[in-house]
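Have a look at this one before I ask anything.
The complex is shown incomplete by one protein chain, all other protein chains being positioned as in the whole.
Just so it is clear, A and B label the chains in written order, and each chain counts residues from 1 on its own.
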Amino acid sequence: MSLTPYIVLSAILFTIGSIGVLTRRNAIVVFMCVELMLNACNLAFVAFAHQHGNLDGQVAAFFVMVVAAAEVVIGLAIIMTIFRTRRSASVDDASLLKF
Amino acid sequence: MTAFWVLAPIMVLAALGILFVRKAVHAALLLAVVMISLAILYAVLEAPFLFAVQIIVYTGAILMLFLFVLMLVGVDASDSLVETIRGQRALAWLTGLVFAVVLLVGLTQITFGTAVGLDGEGGANEGGNVQALANLLFSRYVFAFEVTSALLITAAVGAMVLAHRERLSPKAGQAAIAAQRVRDFTEKGTHLGPLPPPGVYARHNAVDTPALLPDGSPAPASVSRVLAARGSVRAADTLADDIDDITAQLGQDVATKPETSGKAGATASSEEDQAATNGDHGVRGQGKGDHK
């Protein structure tokens, strides 16, 4: 059972996620893409853990999930707050902090 | 590897779908596909604990949180796919693709040996994957684990702080609301009673179909203003024409049986009179309508 396909899949998912972050404008979808990137990383972690026969990769994936959970909670709360005041969930609308 | 080769195309397609679907809900569902597939891959990769966590926490909790917020924000506020930042889309694709190519080129340079594997005799999962993970978490990674608790508490408090809205005036009690209603009625003539429910006396009793007034015109106050704002209210006047058909279908029964619904009809008609005369106070009325 080769590792390479998993890593390639992970890289493809990561790239798709990053392109999504760059192209989508709905803040929630952007967030989903970030989650996609995190999950891609997790896949690589788990695959490496399997490759090397120890559980450190899985622990790392576990921590990534925890951090992702915390991040989602805060991120969605921020999106909610912005939506409440601006009636918009577009990341382009919140662009006042500029030159 | 069979599972992988089956799932990998699905995942890539689903992920690409996230990039192109217009509605956020669809994106969430596609993400769920990716995540569940990932969970299965985890299982294949001998990580049963993460398999469970991926399904329960990620797909079950986090993704549901996404959907929850989507509902709050407006489920079908679809994204326009027209780019506002000049060159952003092209550049994003270009950079992303180059990035992917470089990553893949880099990865193909590496050869991995045979996977050691976790299960099996003397593997890391011997004695159970969960137990082994717990051993690691509470020994080598105990500090990181404790720090995570601080992170989670901070996140929880942060979410509460962000979601909290300070009440600037005392909460109006039932008596105060009633008094206000009566005052509005005397001063501005606002409709005193509850708003008509949608679909009443209409062709459909769905929430997006306005009630019909006795003269056959739709009552705007009977539909939630969120639906009105989205423009997804069914055209009532086209439905109004159906009344004749309905009467025809029902025959004489309705006309000759006013007693059965007489009371309700009487109250409703008096309400509709009010609504008709004060149709321009719709906003206020819709606010009340939400209360129901």
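Assume a residue touches a chain if its C-beta (ideal position, glycine included) is under 8 Å from a C-beta of that chain, and two chains touch if they have at least 3 such contacts.
The rule is simple: contacts and distances are computed from a predicted model.
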Report summary line: Name check vs UniProt for the chain missing from the figure, options "Transport permease protein", "Peptidase M48", "NADH-quinone oxidoreductase subunit L" or "ABC transporter ATP-binding protein", returns "NADH-quinone oxidoreductase subunit L"
Query - Touched by the hidden chain, restricted to displayed chains - result: A, B
Report summary line: Touch with the missing chain holds, among B:Ala15, B:Val33, B:Leu50 or B:Ala92, for B:Ala92
**Report entry** Chain not shown: contacting residue from B:Val102, B:Ala172 or B:Ala229
**Finding:** B:Val102
Query - Residues of chain B (touch criterion as defined above) contacting the omitted chain - result: 85, 88, 91-92, 95-96, 98-99, 102-103, 105-106, 109
Query - Interface with the undisplayed chain - residues on chain A - result: 18, 21-23, 25, 30, 91-92, 94-99
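Everything below uses one rule, namely that only the chains that are shown with their structure count from here on.
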**Report entry** Rounded Å distance between chain A and chain B, as computed from the means of their C-alpha atoms
**Finding:** 20
Query raised in the report: Across the complex, what residues on chain A touch chain B?
Result: 1-9, 11-20, 22-26, 28-29, 31-33, 35-36, 39, 42-43, 46-47, 49-56, 58-59, 61-63, 65-74, 76-81, 83-84, 89-90, 92
Query raised in the report: In the complex formed with chain A, which residues of chain B make contact?
Result: 1, 4-5, 8, 11-12, 15-16, 18-19, 24, 27-28, 31, 34-35, 38, 41-42, 45-47, 49-50, 53-54, 57-58, 61-62, 65-66, 69-70, 72-74, 77, 79-80, 83-85, 88-89, 91-93, 95-97, 99-100, 103-104, 107-108, 110, 112, 114-118, 123-125, 129, 132-133, 136-137, 141, 144, 148, 151-152, 154-156, 158-159, 162-163, 165
